[in-house]
Structures are given as C-alpha cells and as structure tokens.
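For this view, one protein chain was removed and the others were kept in their places.
Labels run A and B following the written order; every chain starts at residue 1.
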Amino acid sequence: MKELQPILQMTGIQKQFPGVKALSGVDFRLFPGEVHALMGENGAGKSTLIKVLTGVYTADQGSVEMEGHAIAVHSPQEAQRAGISTVYQEVNLCPNLSVAENIYIGNEPCRLGRIRWKEMNRNAERLLQERLHLQIDVTQPLESYSVAVQQLIAIARALSISAKVLILDEPTSSLDQSEVRQLFDIMRKLKQDGLAILFVTHFLDQVYEVSDRITILRGGEFVGEYLAADLPRIELVSKMIGKELVMLEKLETLSNESDSNDKKDDVVMLEAEGLGRQGAIEPFDLRIHQGEILGLAGLLGSGRTEMARLFFGADRPDKGSLRLAGSGAGSIHTPRQAIDQGIAFCSENRKTEGIIDDLTVRENIVLALQASKGWFRRIPRKRQEEIAEEYISLLNINPRDSEQLIRHLSGGNQQKVLLARWLLTEPKLLILDEPTRGIDIGAKAEIQKLVLSLAQKGMSVIFISSELEEVLRVSHRIAVLRDRRKVKEMTGTEMNQQLVMQAIAGGDKG
Amino acid sequence: MLKRQYIPLWVTIGLFLLIFIVGSFRYTGFFSMQVLLNLLIDNAFLLIAAVGMTFVIVSGGIDLSVGSMIALTTMVSASLLQQGWPPMIVILLVLIIGVLFGTAMGAIIHYFNIQPFIVTLAGMFLARGLCYVISINTITIDNAFYTSVAQTKIKLPGGSFISISVLIALAVVAMGIYLAHYTKFGRNTYAVGGSEPSSMLMGLPVARTKMMVFGFSGFCSALAGIVFTFYMLSGYGLHANGMELDVIAAVVIGGTLLTGGVGYVVGTFFGVLIQGVIQTIISFEGTLSSWWTRIVIGVLLLLFILLQRLLGERRLTGRSSG
Partner (left out) sequence: MMKHRLFWPLMVLVVLLLFNLIYSPDFFSIKMRDGHLYGSLIDILNFGSPLILVAIGMTLVIATGGIDLSVGSVVAITGAMACLSISRANDQNGLVAVLGAVGIALVLSAALGLWNGFLVARIGIQPIIATLILMVAGRGIAQLITNGQIITVLSPKYQYIGAGSLLTLPFSIFIVAAMFVIASLLTRKTALGLFIEAVGCKPTASRLAGVRSRTVMLAVYMFCGLCAGIAGLLLSSNVSSADGNNAGLWYELDAILAVVIGGTSLTGGRFYLAGTLVGALIIQTLTTTIYMVGVPPEITLVVKALVVLAVCLVQSEKFRGLLRGRPKAGPLQTANPEVKRHA
C-alpha cells in the first residue's frame, strides 16, 4: 500500500522571516492511508511547515503538490478546498455554537436561505456516529463537552468537507490516557478509510503507538524520513536534539571544578513532596540544595515548564506540598509570594511573559526589584541608571543604552535583560526556563558561564533546556521528565548523554 | 432540563412577569391589556434599535451611535418633509443612510482593526453634529401621512388598541429572530462573536458579517428614528439623547453576553419590556420620581453582568478540567 503515489508532496520548501531562516529546503510527503509523524524540538520548523501547508504562510521557495498537481494555497479556506484540513491543539471552533453547527457552519443545508436545522442535526449525528463512533447530543453547545470530544468534533468538521489530508497539530496534549486511546482508535479507522494523517506530537510513546512514518526536522532543516518501525527511539531522540559541537572548553573546566564540591550534605533549599497539578504534571518529589544547579531534561511538553511554574506560584498545585528552607516560609500561591521568598523565574515565553515591550531596558531591569520594594520606596532614577549600566556591562548587553526600548533588542539581549531583572532581586533560587533558546552561540556561552558562577556563590538554579548538551554541561544533577512525569534523577557519572537520552526516550522498546 | 445558556433568558422573562404581577396586585388599574400594550406603544423605537444592538453585541461589538442616528433620522425626515418631499421617498432615503452609516463604521472597525467602542463614538459625535448642521432648532412635522400614522389606533378585540409603530416593532423582532436563527448571516454573527480567529480559520466571511451587522444596526436605528418621528412629530438634534445606554441596558438585561457569542432577540424584547414596566410602576407609584428608573436599571445591569460572570466562570472551570 505504501508503493502508492504520495497524495501530498512538498519539495524544497523555504521560508524566511526577517532575521530568521525558519525553513530551508524541507521535503515532506504524505501517503494515503498512513499516519505520518512530524517531529522536532522547538524552533525546528514544524509549525512553520504546517502553516505553509495550510496557507497561513506562503513559502518563499519550493512546491506543494496534491495528487500530482501543483497547488498554491494562500489561506486556510483555500487549503480546505484543496482537501487539507487542520485540527489544532487549541480547538479552533466556536464554543458558543452547537456541535452540529460547528461541524457544518459555512456549509449549512439551506432551502431558500433558510437553514434546515433538523437535517443538519441529523447529518451531524450520523457523521459522528458512523465515522467517529461518537453518540452525543449535537444540539448542545460545543463548550459543554470535554476538550477530547471537541477535538473529535473538529475532526468531524474536517471530514464533512471531505478532507483527504488531515493535520492533527498536537491533538493529545490536553487529553488524558483513555481519551488519547479513543483518539488513536479513530485515527486508525480513518487511516483504513484511506485518509492521510499528519500527526504532530511531543509524546514519544504516542508516536510509536500510532505512526507509520516519521519525518524529523531540526533547526529549520530536513533531517530525514524514516519508517517508524525502523527507527529506534534513542536514535529518534538524538536526531531531534542533534549534536552541537561548540567550543566551550573553558566551561568544561568550570563545570568540573564545581562538580568536585559535593552537594549532598548541603542545606535543602526547596523541597517538593507529591507536588502536582492535574493536566500539567503528575505528582513528584524533588529537592534542590543550596548552590546546586539542577537540570531538568526532557522533550518539549514533558512537563519541565509546568514543574517550574508550580515552584514559582504561577500555577496553583492541586496536590502535594512545597517547602522552603530557612524561614518559616508561608505558602507560595502567587508569583509575588514566591519572589518574596527569594525565588525568581525566567519564563520560556520571553515575548509574552517576560519583557514589557513598551518599557526601556532600564525599566525592565528594575521592575521586579521595584515591585518587591512597593510603590513608595521608588528606586531613585540615578540609582536605576547605575544599576542598568552595571548589568549592561556585567552581562554584556548590546546596545549599551539603558534608555533603549527593549523591543528593539535582539532575542539574546532581551534574555540578558530578563536575567538582570532577576539577578537584581538577589534570589536564593533562580529558575531558568529555556534561557538560551533562539540566541546566538556567543550569548549562549555567556549565559551558561554566568549560571555556573552564580551557583558557586551559593545560589540554587533550576536549569531547563531542550538542548541536552547544555543541560549536561551546567548541571550538578539532572531530573529527567517524560510525558508529564518525573521519571529519573541522575548524578555524577550517570550523567552522560547516552544514559540521559535513554531516560528521555523511555521504555526498553527503543 | 434547563440549558445553562438559557438561564439569563429565563431570569429575564421571570423577572418581567414578577414585576408585572407585583404591579398588578399593588395598583388598581395596572392589570389591564392596555397597560401591557402601552409598554409596546411607548417603547416601540427602543425595541427596534435594541434588535439591531443585539446583533452587534452578539458579534462581539458595541454601537454607541444608535441614539444619535435616531436624532439624525428625525432631523433629516423633518427637514425633507418641510421641503415637500414625498414621505415614502424620505423613509427610503433615511433607511439607506442608516445602512450606509452603519456599514461604513463596520468597515472601519474591521479593516483598520480599531475598537468598535471608539469608532461608533466618532459615529455618535458625527451623527449628532450633522443634526445641528441641518438646524439647531426643532422642526415640527405637519405632513399628512406622518400625522395620520401617528394618530392611527388599531383597535384590538377587548377595547384595547396599539399603534402602527408597534406593528413595525413586532415585525422587526420577528425578522430579528428569523435572521438570528435561520440564516447564514445570523449564525455567522454568533460564530464571529464566539471566536473571531476560529471563524476565520473555519472559512467564514468575517469581514462581510461584521459590516453587515453594523449595517443592520444602522438600519434598525434609522427605522427606530422613523418610528420616533411618528411618536414626536418633530425633528430635533437633542432627540433620543443618551438612548444608546437604554438600548445597551435592554440588550444586557435581555440576557445577551457583552463579551459576544450568546444572546437572544426574544430576550432583548423582554429586556425592553422590563425597562418599560419599571417606568410604568414608578409612574403608578406616584411618590417615586423618574430617576429611580435609571437607578433600578443600573442595579439590574449590575446583577445581570454578575450573573453572566458567574456563568462564564463555571464555563471556564468546566473547560479546563476537560
């Protein structure tokens, strides 16, 4: 069956954004009756490729062929007309409309301009039952159903406009085990019906459970296309993460030095017991010692960020407890409380949760410190400028102008400004979520060096990164996460690429 | 089973009945067909404008220009009639002006991505200012057609009567219900109000829908203006001053979510009646002054917004645990 012509063929796709090459020469093909997983870490170009395919972006170069004919899609509507439908992670339907309407709106059965509700509801019921084995009241508003059912309804909408290619963009990330199983049953059935399914997920187990073929992207480039059965897990992970041969010898020595300090008997800074949040991360135990760098390793979506957000009070845990050393520490329910307890958190979403666009570098740096000082103890303007200058030269922020608006800075420099913001509060525990993402090698090395020196001065650091080498390089201890669970803690000699990668990949199936 | 999205609607209808029953027990002469029909006669223009506003709010927007549009309509009608234009042409012309005015605002809102609040604010200033460009004084209407429409009483069995304006208003309500529930335009309006990005991705004509919604609201405002002209038999720049607030309040009390996506023309109908019945009660009470109407409406507004908020919160928590 795989000897057939591919239904969809993308060749040499190239897409450039100002300053970033998002895709360069990417090939992708999809056969009827298969589930094809598109894999890659953050910034690999998955979402750009999908957006090119669905007409949200237009490729700078390359061709897209559907059933042997070149097509040019310029909008989601055109993509739908060509037979390509997408179901997004955030269900893109209207929560206020009924189930039946969500399936048919835009193509409602009409007579003389009057919508035939009965016919529409009947059709919807039949479609859901026959193709998705779903028996629900289609007159209820969409929002009265779980996300899992909403996702199935989105698939039903795609089927109703007779899609030939179905793109499932991280459909499982907000589903529980049994819902995932139900979705997979349906995917297998649709596959048998001859539909071509492009499946994007971060869960490795799921990839192997349902996919026939895997295409891997890394850094906007095509790594390869493999049959799922022929690609061992460990190899998949290593191809996704890649091996970056950077010259960072100095760091190695630094790291080794600090390794010699045994952290085991040190003061426990933070202790989590059975901490968890439904739909975010399974309950886990974790300790962080003073002056220790704890690396969190795992793929995107493995629960790294969710864990960090619980420590900072950005999300509320619904299970377990969190204890802080020293003070008869009150509970941490809000970021404000966390900051007062000496915790700092650099979010991975620099654009939305980090920088304040309209403010200057200086204002962005002093914001957290000023917030903890309150309204009336304003840091005098002169002192603000001194602080800004100090950190600009300490962290080598470019341009060296504290009155520049932060949005005009490059990603790496924005990241350094955020680091400065938190260092200024002199935290006891610094949580860095992807601090080096999207920034150049030089800045990366500087940040890593800084982290090491902070730990030597007694600060505890939680270091999260998708780049395994980086985590290995800076961490004293590594906690590995997979599929929203903490699966392993590793120290000393265990901490090598091979073993950590095995833990990330999980199972002995690889 | 009571569907949750209908709760505000049932609360509204229940509230209207409750107030009416209380009034009937308290005041002699309150419980009569004519008192009920007077609610419609005195609020016909409000009802018509509110139907248009319901669509705007369901689509996620707001229209502050309705009061001014009504004034402009009375002004244009009065001055053209004064110059001897035939009534039918005048009516047609003001309706066209209303539609164009609304559509233009919708286009600016959509294509330049400016908040509806501020665009319709400009529309409100403009329409009211244009009234004064025509004349700063009241222009009375003595056109035979207008006066006869104004004075016609349609007798109903039982001795009560309604005006022609009531028929127009009821027709608009019926048309509103049909449009909202049985046409693609109506359903697209709900979709856009529910989630504009989703509507875009589902391939719905978002731009056209938004312009049509504001165009429809402009049409309703102009029609309300015509009915208001029948009611007042004059054109004046200060007519319907601040009426946009009454209209918005009626729509919200009628159970339409100010965040868009949920709302019923039937609810708006009862929202207008509630405002009317409160006024009637206050006039029957005698000792209470007219400003109590505003205060009571403000309180009702608060209660309904809190109710919506409460239901909305349940909706959010229901979703995240899904």
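One rule holds in what follows: a residue touches a chain if its C-beta (ideal position, glycine included) is under 8 Å from a C-beta of that chain, and two chains touch if they have at least 3 such contacts.
Remember, it's a predicted structure, so these values are computed and weren't measured experimentally.
> If I consider the whole complex, including the chain that's not displayed, which of A:185, A:357 or A:426 touches that chain?
Among A:185, A:357 or A:426, only A:357 touches the chain that is not shown.
> Which residue among B:21, B:96 or B:133 touches the omitted chain?
B:133
> Any idea which of A:13, A:66 or A:314 touches the chain not displayed?
Checking each option in A:13, A:66 or A:314, the one touching the absent chain turns out to be A:314.
> Which subunit A residues would touch the chain omitted from the figure, given the whole complex?
17-20, 22, 48, 51, 56-57, 75-77, 312, 314, 334-336, 339, 345, 347, 351-359, 363, 366-368, 370-379, 421
> Would you write out the residues of subunit B that touch the absent chain, in ascending order?
On the side of subunit B, residues 62, 108, 110-115, 117-119, 121-126, 128-133, 136, 196-197, 200-201, 206-207, 237, 245, 248-249, 258-259, 289-299, 301-302, 305-306, 309 touch the unshown chain.
Criterion: only the chains that are shown with their structure count from here on.
> For the complex, give me every residue of subunit A touching subunit B.
76-77, 80, 86, 88, 92-97, 101, 105-106, 108, 110, 113-115, 117, 140-141, 143-148, 150, 157, 174, 278-279
> Using the touch definition from the top, list the residues of subunit B that touch subunit A in their complex.
So the residues of subunit B touching subunit A come out as 3-5, 181-184, 187-188, 190-191, 193-195, 197-204, 261-262, 315, 318-322.
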